[in-house]
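As you look at this complex, bear in mind that one protein chain is not there, while each of the others sits in place.
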Amino acid sequence: MTGFTKRQKLFAFLFLHQLLFSLPFGISQAQVLHQDWVQVDSLLLTGQDIPGLEFVIVADSLFLPADSTIVRFHKDIAQPGRWYSDTLGSYVEAKALEQHIPNEMRDRASIVYILFKKESNPEALLEYLDNLIRNELFAPSVAGDGGELMLLANRTAFKPFYQIRLRILSDLKMIVLLFSLILFFLASVFLVGFMFFVRSKKRRTEVMTQRFKSLCYEPLSNLLFEYELDELKDFSAQKIWEFFPNAQADNHLFKDVMIQEIISLNKNMKGDFKSKLKLIYRKLNLVAHSFKKLESSQWDIVTTGLVEINEMDVLEAAPIVQKFTHHENFHIRSQAVATYLNISNDMTLQVLVHQTFPLSRWQQMTYFRIIRFLTNQGTKVQVERLFDSYNESVRIFGYRIVRYLGLVDRLEILKEKYPNASRDEKIEILKCFDVFSFTDAIEHVHQDIYTEDKDLYVAAVKVLQNIGTVISQTILIERIEHLVDFDCLKATLEALKAMNPVLVEKELESSLKEEIRQMLAHLQDPILCDV
Amino acid sequence: MLTSKTPFCAMYNLLFDLFVDVMGIIFLLYSLSIIMIYLTMTVLSTLEMRDHLKKNKFADYKDVITSPVAPGISIIAPAYNEGKNIVQNTKSLMTLHYSKYEVIIVNDGSKDDTLDRMIESFDMVKTNFAYNHAIETKDIRGIYKSTNRSFAKLTLIDKENGGKADALNAGINIAQQEILACIDVDCILSSDSLTRMVRPFMEEINRKVIAVGGVIGVANNCDVKDGTVTKYRVPDSLMGRFQVVEYLRAFLMGRMAWTRINGLMLISGAFGLFNRELVLKVGGYFPKTVGEDMELVVRMRRYMAEQKIPYKVAFVPDPLCWTEVPESALILGRQRNRWMRGTIETLQLHQQVRLNPKYGVMGMVSYPFWSFFEKMAPIFEFMGLIYTIIMVISGDISAVYFIALFVLIYCFSIMISSFSILYEEIAYNNYKDKGDLKKLLTTIMLEPFLIHPRIVWWGLKGHYHFIKGKGGWGEMIRTGFRKATDRQNVSNA
């Protein structure tokens, strides 16, 4: 039975609207009773047991045949010709009995209402029922299966709070479920649609790109191999376009593909082929297409434009490119600086010196490639300008270039910079001293040999390994006593061993420290030395 | 009807109904939040992928190979009973396209001929390598180098068996380069994997990149020649195919989304790059947990947050690394059990992070997500199932409502999975065969019925084993690390 109530409630919250309607229904029923006697009749016909109410059928001047079916009628002794039925508990039963009265006499029979053993009139009965319903002593049932349950739910007067709570919970659940369903469907439709859109767009672009590529390739090869540079110079744009019979000169994608092909050929070829390619690029006015890209609001398009300008050496673009060299987008900025370095002919590297953003290694890699290229071309790049930048990463980049390009003549400047340099700069400068065994710097290196900073110390010791003097040896031997860090100790021993193996043997071979003995063994291992 | 009117029973009913209602609400909210989160993730990962593909257009990875600016990399590959493949695998590691790198193979006390094969094939000899015990490990038996100059970048460590984390720690101790690449030795690495993975380290300017994770692909049934996947094919077994979908989902959607908000907490142990200095600072891998890969990332992140240094954990979605996944239920079950325990242990060890604004995104988003969804998912799902079954048995009509909820979740999971396959197609298009796509789609449909229940079961087992086995280091599990550097105080032995 407990399951019954629980089920009833769950039932309720599942079919929420039923529950919502069941309460007002009871109230409206009570109000309707006043106006409509028919309703009372139908209410009584539901066969519900109404307390204190009974029925009797009374028939006047009845002549009843001696039929056994009407045995339940009794003659009224006081009033002859009048018959009474038994007292019946149910209205339905009374109605059924009424049916047994032969047709021709039925209009002379009627149902009398007995309220608490007394005869009553319909008005009084109406009043009585109304009272019962209003005070919730009796609840009219609804037709159908769930009716009784619903009535019970209504009658549990001690649980109104519970019902409200239940309603809210059910509401909430319903709302959440509906909300999630809607959200889910909208989102999935949107996402899947979006994905398919992207996919088909990408497919289309790919197919087109392939087609355009095959359209470009043959004519480009022909132009490159069949004609000399001077011949090409005399060609009009019209004539060059004629080599591309199926070209779609107005199609942006076609132009993009064309530029891409020219750029990658340019990257891989040498000599006057490069000039030929650039000439074709200019003649076909693809340069305007590249310029247009710089106006885009999407960073990747702007960057593509910059790449094209860079590869095709569009020198006149320098002022526009310069505007992008302080752009907040990393990719635009990097590409702009690289392009500017390449096309501006500014050997003082001002564009780098004035960079406010720190240089990432990725950018350094790109810029270094260009600076190396320029140097290899024979241009005198003033790398030392970078040392005076306010941007530490730019200064460090400058020192690195010295090392990578072997600019030995700048070492003197580095030596001057060293005492006032930051820790990171010092490490970078020390590496330069090390690579070129710059003996003039030994005083500076000695100054920093007492540092607590591990990286700085190791960098300094490495320099001493190459340029160290007797003084350095003495300092290092003394330092060994105080060194705890493994890498520092190892670097020191390595340096000492390189400078003066005899001294190491004398001073340290008998060392009691396990670590030192291990390191010495390491340093003596022929295979490890070889590496 | 009479009994229900007595006060006691009414009370009982009230409580029971309340319980049923509350549980219903909890399950509903849980499901709803999963849906919301995954939708958000889809959007985030799409944005991240779009940016990545755009960026790739401008990257000249060939430049990285030779540039002097590129950082050096130490590849560390622990090997345990890998005798059959170790030589071939080492060879392919030695031919990666990168100029400044070394390869450290750690023989973790193999019982087979791993060591002998290495020594023989690469002319290796034992050296007096001075070994820095920066991180405590099991005893080192010897460090080998090759007498052949062509193999100068190869180092072999032979040590007592101590598990994967311990072996990695030994490798970290002798690594010389700035970046560590920790990999599974049986992984297949694409030859340009290092140049691509090193990029985030080189690119970031405002934040320090502490680690970079890579995508792991499923190599089963693919053609592999000399250490590279040449032809993609989906595995034959449903178990294998399921993992293809799962990996795509986890890497292309999950980790991409986390990267977008810089909330990535897990870098797969099969292929990840780390800043060596930082790894040493936090004390290397923690060998006492089975989830050492996740634990290290969380600890490194904690360290950066505690030092108040802006940092980033990056992720490279290019397909660069492939591995054979287990297709037998037994082995897969063990793996999932271990993953679950690893997750629980890591979360326990770093309870301090939970909802702590000091740890930023990790504390406020990633950690709660992991504890609530990754860790608790099997428990919630299992309870939800039991709940529904009870309702169905008791003939309760609201079971219909729950079944509807399940259908919703089912549709949703299918959507997310198909989405990640579409994703793969747009980004890489490796599975070119139409039949393969069909097979994957079938897998998606079947997965929730045939595979997912087992995954849930293995996850539950993981929970059970965690509870059962926590006695060994119970105290630490209870309190966790108070600071990232606390790990140093824990002896490995």
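Assorted remarks:
As written, the chain order gives the labels A and B, with residue 1 at the start of each chain.
Going forward, contacts are C-beta pairs under 8 Å (C-beta built on N, C-alpha and C of every residue); 3 or more make two chains touch, one makes a residue touch a chain.
Operating definition for what follows: contacts and distances are computed from a predicted model.
This figure omits one chain of the complex; the name its UniProt record holds, of "Alkaline phosphatase synthesis transcriptional regulatory protein", "Response regulator", "Succinate dehydrogenase/Fumarate reductase transmembrane subunit" or "Branched-chain amino acid ABC transporter permease", is "Alkaline phosphatase synthesis transcriptional regulatory protein". Touch with the chain that is not drawn comes from one residue among B:99, B:206, B:328 or B:429, which is B:99.
Check A:261, A:346, A:424 or A:507 against the missing chain and you find that the one touching it is A:261. Within chain A, the residues in touch with the undisplayed chain are 217, 221, 225, 261, 264-265, 267-271, 273-274. Residues 62, 65-66, 95, 97, 99, 150, 191, 225-226, 228, 230 of chain B touch the missing chain (whole complex, contact as defined above).
Keep in mind that, in the parts below, only the chains that are shown with their structure count from here on.
Centres computed as Cα averages put chain A at a distance of 19 Å from chain B.
By the touch rule above, chain A contacts chain B in their complex via residues 1-7, 9-11, 13-14, 162, 166, 169, 172-173, 176-177, 179-181, 183-184, 187-188, 191-192, 195-196, 198-199, 202, 299-300, 303-304, 307, 330-331, 335, 357-362, 364-366, 368-369, 400, 404, 486-487, 490, 515, 518-519, 521-525, 527-528, 530-531. Against chain A, the residues of chain B that register as touching in their complex are 1-4, 9, 12-14, 16-17, 20-21, 24-25, 28-29, 31-32, 35-36, 39, 42, 54-55, 57-58, 63-64, 67-71, 125, 127-132, 134, 145, 147, 149, 152, 199, 201-206, 394-398, 400-401, 404-405, 408, 411-412, 415, 418-419, 422-423, 425-426.
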